[in-house]
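One chain of protein is taken out of this complex; the other chains stay put.
When the chains are written out, they are named A and B in that same order, and each has its own residue count from 1.
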Amino acid sequence: MSLQDTPKKKKIKVPKIVNGIESEVEIEVDDVPGGTWPERSSLRLLNHDLPRVDGPEKASGRARYAHDVRVPGMVYARLYVSPLPHARVKKLDLDAARKVPGVVAAIGLQDEPKWLGEPIAAVAAESVEAAEDGLRALAPQLEALPWAVDHAGASRPEAPRVAKDENLGKPETNGDEAKARGALKASAASITAMYTVPIQHHACLETHGVVVDYRGGDEATVYCSTQQTHGFAGEAAKELGLPGSQVHGLNEHMGGGFGGKFGLGLEGQIACRLSKELKRPVHLMLTRRDEFLMGGNRSGTIQTIELGGSAAGDLLGMVATSFKHGGIGRGSLAGQPYIYTVGDTYRAVRSVLMNLDASRAMRAPGHPQASFAMESALDELAYALGVDLLEIRKRNVKGPESWRNEAWKRQLDRAAQEIGWATHPHKTKPGPATGTECIGIGFALANWGGGGRKDCEVEVRIERDGSVSALCGTQDLGTGTRTYMAAITAEELGLPLAGVTARIGSTRMGNSVGSGGSVTTGSLAPAVKDAASNARALMADHLARVMNLPAAGFRFLPEGIVNDQAKAPTVMTWAKACATLPAEGLRANGKWVDTLQTSGAPGAQAVRVAVDPGTGRVRVLHMVSVQAIGLPLNRLALKSQIQGGMIQALGYATSEGRVIDPVLGLHMNANFEEYKLPHALEIPRMTSILDEGDTRNAVVGVGEPPVIPGAGAIANAVANACGARVRELPITPDKVLMALGKVV
Amino acid sequence: MSKGSDRDTDGDSAADLSRRRFLRGAGGVAAGGVIGPALLAGGARAASATTISPPAALPATEELAGLVEIELSINGTARKLKVEPRTTLLDALRTRLEPALTGTKTVCDRGNCGACTVLVDDEPRYSCLQLACDLRGHAITTIEGLGDPTKLSVLQQEFVAHDGQQCGFCTPGFVVAITAALKRDPRASETDIRAACAGNACRCGTQPQVFEAALAAGRRLAEGK
Partner (left out) sequence: MKSFRLLNPTTLDEAIALCADPKGGVTKLLAGGQDLLTEMKEHLAGPDRLVNLKSIPGLDAIEAGAAGLRIGALATLAKIERDAGVRANWTALSQAAASVASPQIRSCATIGGNLCQRPRCWYYRMEEAHCLKKGGTECFAYGGLNKYSAILGGGPSYIVHPSDLAPALVALDAEVTLRSAKGERKLALEKFYVLPEDGGIEKETVLADGEIVTAITAPVPVAGMRSTYSKFKERDSFDFALSAVAASVVIAGGKVTRARLCLGGVAPVPWRVEAAEALLVGRTLDAQAAREAAEAALRGAEPLAQNGFKVPLTKTLIERALLSLAG
């Protein structure tokens, strides 16, 4: 290709992420042959089980997170956040706080908090104990103002207004209601049921926060726990009044995000303000209680589903009337019908505003809520029609992309096989609620995009001493980014995994997508491959000059570098080859290549439970996932990612949910005692299968699909076991006993 | 919502019983009512207490107040640090040592999540619920004392091999808790392993891999490898 040729352009669809929520946009890219991944059978590192390269740091407690940063002169900051949903601050003794020994700053932030958890004041001190003393010295007095914190309280006509708009938003509708109702009438059977999902918390083990290291002058460093390092540092620069180029963002390790850590946040703004005023480094990490109140959440929903079908099990009509509970925000809910095709449908969705913190993106925003309702309704209809629970699903995946429909059917069959469906006695009717262990099985589907886009800039450096690094200012949430960056580069250069060091988490490195929407892999991996490939080409060019051999003949193998066109075949070690480089080594950049990634991550899950009808105890025995993932980069990390998603769904289904007392306006379970995550004894046997039918030779991101189907599958399994249909999460023993009619 | 108190029980209506209980006890110190003993307090003492004469001379009792310098044995080394009586071991490790030992994490600070687990005399404890001053004379082991990236313990090696960590924030707590269990019995079964880390939270969902790693490490330790 000569310099005069202008590459052809082509249009492609790519995901666009705003605060972790994915939509799609069309962009123009060069239409040149991009490059492909090698044949799977020839892969040496990729598509294998690779131990995480940062495993040793993490397993030995040496990995440093924002929470762990200590710099000279650092002070500890704490927030006083509103314990009430709406209040006026009558008294706040900032002077008393400032007089507390060790306190260096106390600032007021808000006179009339309008949501539970809104920051009212901040204190900074030389020690964590003094910061706490400073908070206590504020001796705040609040006057409660009218609030709305639950569905009934917020949606009634006389409800106190949460914001300028009415609490109960206008319905967003889709479809033809008359037609849908006609189809319901014409159905052989139809069901109507209301499904309720509470607000769920991200519960990242590392809370939100930052260390802002500004000491006066014209530059600063921010150590952030974030899913978007460049963006975070840019926002911090604005707050500090510094040019973006003068603020170095560092994010080497972060303790979980799950969608909740996008943007500087109020806590980040406050930390910047304190650091700017004090000209000292400020460590502001939310306490666990503050994290529950203001760290974000997955919106709750109430969905009334009317679903009707033919005698054979075709879904004919659906009306879905839903409410989203996103605090002072609009909340999120994926559209019904979720995944399955229904003949005539109508949906109306309304937001209900409340004096609670706004919901944020949380791993597949809006999808688990929609899935729970859809999958539950589907089982309820199947029972009404007397149709097989597995067959009704295979029958109704009729979406516009036939490859996905085929994938779901194949995945459902595989999941059914793994879970023991063939010999299960209750395929069209629930089992009886007798004995102490009723066994049930439930199914549900997942759907996602997972493609990438062009915003990652990767650099690969080969040094004269043979060391190789791959750099990008991206983040690793526990997703294994570092490992596949090293693996892709090592694969390309014929090196062992340990021969490449991945460097991430600094704004001095190339730009990166924010890690949301499962776009990281699809955006970053192609750019890494491109950079590694360019590095290899540059190395070959260099060796060609040094050895007077054609560049195209060089091959980079684990045993060394060979040239097919050399007269006498020689193997040159990597070390020897690099020793011929100039002192500054070799640098190559890479950018996104759209042919190396693709979109589309359908999946299916099956769950087996045991229900004890005497106590209401639900034990989840086995969870199976069959997931399409394109080309696996690291099978071990994929297994962890998929299992991790299923375990989050397990918690969602069986033990988690925010509890607010509507009268007192208090968050009742802002702690890990009463907000119950699954621990070791709750973890079932887990089977994660990578869909062998998916032979696409391109990478797809799968952070999100594994969390979607679990709750619906578990609810279905519980009902299947003994007839206890619980329509409100979490499915705790009290609800099972009530569903069994044992509570008078 | 129906209130169970509307049911009839043993003659008295339950509502009567409840109201009676409420009236009997409500309002605190009612005349004629039975008074529970007052909380231990300096000034406000229950009227019925007998006068106690303090002993003539109290034996010397150590009293710690304000900022005190103490010595703790951490990972086999005597460390001097300045703490307040209220300083927890967790805060002492993370904020009062130079350099700070930040491998032990602050996650809930209430003894609910296990991320702050350390060993005290080989037994696992939540360091957020230990007063630093209380641990003088005990052997404290933190995650840093079990190994480092160049020389990992057997359990840490298996964590790496079996992917027992994702974001890694819970990992030190799990490693410490399981280290204690395997020390007690390297032949621990999966049931034993699960029980050993039942007090540890993980949000990324590493548990299945953690169990695998723990069992693999146990096998090696039992065989002396």
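We take it that contacts are C-beta pairs under 8 Å (C-beta built on N, C-alpha and C of every residue); 3 or more make two chains touch, one makes a residue touch a chain.
Model, not experiment: these values are computed from the prediction.
Touching the missing chain, out of A:Ile27, A:Leu43 or A:Met738, is residue A:Met738. Residue A:His679 is the one among A:His253, A:His622 or A:His679 that touches the chain not shown. Among the residues A:Asp165, A:Asp564, A:Asp661 or A:Glu692, only A:Asp661 touches the chain that is left out of the figure. Think of the hidden chain as still there; on subunit A it touches residues 83-84, 129, 132-133, 136, 614-617, 655, 659, 661, 663-664, 666, 668-669, 673-674, 676, 678-682, 732-734, 737-738, 742-744.
Residues of subunit B that touch the chain left out of view are 1-5, 7, 9-10, 14, 17-18, 20-22, 24-28, 33-43, 45-46, 49-50, 52, 54-55, 58-59, 61-65, 84-86, 88, 109-112, 114, 117, 120, 123-126, 129-131, 133-134, 177, 180-181, 195-196, 198-200.
Going forward, only the chains that are shown with their structure count from here on.
Measuring from the averaged C-alpha position of subunit A to that of subunit B gives a distance of 30 Å.
Within the complex, the subunit B residues that touch subunit A are 84, 86-87, 91, 94-95, 99-100, 102-110, 112-113, 115, 142-144, 146-149, 152, 156, 159-161, 163-172, 175, 193-195, 197-209, 211.
Across the complex, subunit A meets subunit B through its residues 51-52, 54-65, 67-68, 70, 76, 127-129, 202-207, 253-256, 258, 285, 287-288, 477-480, 636-637, 639-641, 643-648, 671-673, 677, 679-681, 683, 686.
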